[in-house]
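Of the protein chains in this complex, all but one are displayed in their positions.
For clarity, chains are labelled A and B in written order, and residue numbers in each chain start from 1.
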Amino acid sequence: MSKKLIALLLAVLMILSVSACSSTQKTESSAESSKEEVSKNSEAAGDETAVGFDYYKDYPKDISGEIEFYQQKPEIEEYMYGVIDEFMELYPNITVTQNVQNDAASNLQTRAAAGDFTDVWLYWPTDMVWNAFYDEGYLMDVSDQPYLAYASESVLELFARDGKYYGVPEANNAAGIIANVAMFEENGIALPEDWDSFIAACDAFVEKGITPIGLTLKDGADCARNILLGDYVPGEEIKAVSAGDKKLSETDFPKSVDDLTKIYSYANDKAISSDYNTGLTDFANEESAMFLSGNWTFASIRGINPDIKIEQFPLPSSAGRGYICSGVDVGYTIGANTKYPEACNAFVNFLVSQPQAEKYCNLDAAIPAIKDVVVEDTTAKRMVDKVAKGESFNWPNHFFPAGGAEQLANQASTQFYMDIVELGEEQAKKNYIAQMDGIMDGSIK
Amino acid sequence: MARSLSKKEGHKLNSWKIVPYCVVIPCMLIYLIFFYFNVGQGVAYSFTSWNGISAEKTFIGLQNYTDAFNSNYLQMTMKFTVIFAVIVLVLTNVLGLFLAVLLDKKIRGVNFFRGMYFFPAVMSTLTIAYIFNQIDYRLITLLGEWLGNGTLSAGLFSSPVWAPYLVALTQVWQSFPVTMVIFLAGLQGVPEDILESARIDGASNMQMFWKIKMPMIIPSLMINLVNNTKTGITAFDIVMGTTAGGPGGATYSFAMYMYIKYSKQEVGYACAIAMIMAIIFGVVATIQIIYMRSKEVEL
Partner (left out) sequence: MTTGAESKMRRFLGKFGIYFVLILTSVIVVFPFYLTVLTAFKQPADARNFFLALPVKWSFDNFEQVLTRGGYWDALKNSAIITVIATFGTMAINTILAYFLGRNQHKKFFNFAYYFFIIGIFIPFQVVMIPLVILGKGLGMLNLQGLICMHIALSFPTNVFLMTGFVKGVPRDVDEAAMIDGCGPIRTFYQIIMPMMSPIIATTLVLTVLGVWNDFTLPLVVLQKDKTLPLFIYNYRTKYITNFNLAFAAYTLSMIPPMVVYLFCQKYIIKGLASGAVKG
């Protein structure tokens, strides 16, 4: 008991010192590249952690093994190398190799088909791929691991199957509107609170000749669709639709399409030829006042334009629940067939420990899924509050039928946008709803 | 001179009979394992609903095939493949031959141009695709705004009508250098004395090209036809880098379509698409091979 108390005290101390450290750094080095900031952060944290946190837990120090850390967030590759180095200093007999893959899902699938899985896997649960691996017994049951206690229960539940846990979360994401605060202030427009003020703000920008919303419809990864769909149609209902018990058009989905149409009408002219990368760059270069995306873009946006002032707020809807879209951003799962389960568990224990989680959440302005993590960044404060109040839903695309449904739905969004231009709003909506119905019941493949 | 076959010579003669088998049979085995065996496996998977991960492969008969034929995407894929293959085949060869003829002339700076034209060939297709993607997004859209043209200002890779053509043109940009160099080699091989005597006989440039040069570069033409057909029907990286199959599936090549299905845990379905593709191209191939056989004397 007392040991825990001391640990907690030390942790609090450490949080204070780290946050103080990082805040002074920010003012100092706003012009410097984010890369340097990361390395500085990790150095600072590294010095503290040696005393601040018991990274060993119930694991002996002399565990050995060679494990692969498999992850698909290339934007944190370098950061992760720093983390791994720290870990290997603590456990000199464990070697961790990082494997960053672009098409992680299909790459892992290929390996699994050939009977080979990875050791520690950075992924998000509830997604179809994760479920498929779970179904086939590729994921390790970690229910008895001490590190589960670090995670906040509600998020941890996402990793539960049949009362057992198959992974542990580190951080959550949140998707909504990212606003260029300076552009709002310069034009005397207040940040919207609800649907009406949101539309009013869009109109005001149009009047000033400014593109209100930047959308990235080329690669179809359409945040707007997901957010609105999830806001109007709860996950359980989408699951029912996927199971074939219901049609999507019988839910509130058509209402979300109305809102979607409205949002599309405020989009940039180039929305259709803009993919995620180009859209983000353009928003960072102030080509639109708002951008629809998640907290994972903050670092990239600031990397492109260090002077930009951004704030994220929930995307309102005209008649929805007013919830926000938030799912697991980073979670760790261990392969059931790993040769070195002890080493894997020690590594995951290290990754989701409070100091490491705090370091990560502050890097990405992520919403912590680990207890006692303090995030300095207030960019997404309104999102964090919503999540805290329980007014959030998991990514609806995670409940789509297995297989290519999500890909097809993305293409349908692109098609919808093109149809609005060519066939007019009413016909386009009809086509889109019919298309989505077909995708969900599997008649369109 | 009377010579009886010595033991050694007999051995040599035998080796002329045996060695070809010793070389050809292992190669056939390798090809059998790496190609035909996999085609067979693919056929087997195509009758299952295998998701690529599961150990179980449920037999579902022709379900994948009927699904594929009922899908809009298969039609779109075929349409795109035809557009793409025809443009790549025709334009690459025409452009390659035209430039080869120009560079076959003895003019100043010809080596400079020969060198320069080859550069696109040494770049990876993916790089080229990314670069053209940027040109479309940053320049074509700007041009569209300037002209007030809606299609252009939305970007051509995002237009379901124009994207297939533009993807094909991007491929032509990369493919023409190799084609050109092979034609150039053929043209350079035309003996000077034949041309000289034709010139003395008063043949015009056009006549010399069609009557003398053209027949002599048939082998080069064959190489280029085979090579460019292959490029045309196997398009993958060029699509991946420019449109990734979009907008709305307008630029699905067979390979792209398969890869998307494959990476979305529909491996059985992906294999069915592969088999449909194999059958279509198999028919085309048979026709081509029969045709080439008839031309073989010239090869």
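The working rule: contacts are C-beta pairs under 8 Å (C-beta built on N, C-alpha and C of every residue); 3 or more make two chains touch, one makes a residue touch a chain.
Note that the structure is a prediction, hence the values are computed from the model and not measured.
Undergrad: Please give every residue of subunit B in contact with the chain that is not shown.
TA: Against the left-out chain, subunit B lists 8-9, 12-13, 15-16, 19-21, 23-24, 27-28, 30-31, 33-35, 37-42, 45, 52, 99, 102-103, 105, 107, 113-128, 130-132, 134-135, 138-139, 142, 173, 178, 181-182, 184-186, 188-191, 216-220, 222-223, 226-227, 229-230, 233-234, 236-237, 240, 254-255, 258-259, 262, 267, 270-271, 274-275, 277-278, 281-282, 284-285, 288-289, 296, 299.
Undergrad: For subunit A, which residues reach the chain that was dropped from this view?
TA: 35, 73-75, 78, 97, 99-100, 102-103, 107, 110-111, 113-116, 219, 221, 276-278, 280-282, 284-286, 296-297, 300, 303-305
The working rule: only the chains that are shown with their structure count from here on.
Undergrad: Which whole number of Å gives the spacing of the CA centres of subunit A and subunit B?
TA: 40
Undergrad: Within the complex, which stretch of subunit A touches subunit B?
TA: It is residues 103, 105-106, 109-110, 112-113, 128-129, 132-133, 135-136, 138, 218-220, 269-270, 272-274, 278, 402-404, 406-407, 411-412, 414-415, 418, 421, 444-445 of subunit A that touch subunit B.
Undergrad: For a test of understanding, state which residues of subunit B touch subunit A in their complex under the given definition.
TA: 51-55, 67-68, 70-73, 136-137, 141, 145, 150, 153-155, 157-158, 160, 243-249, 259-267, 269
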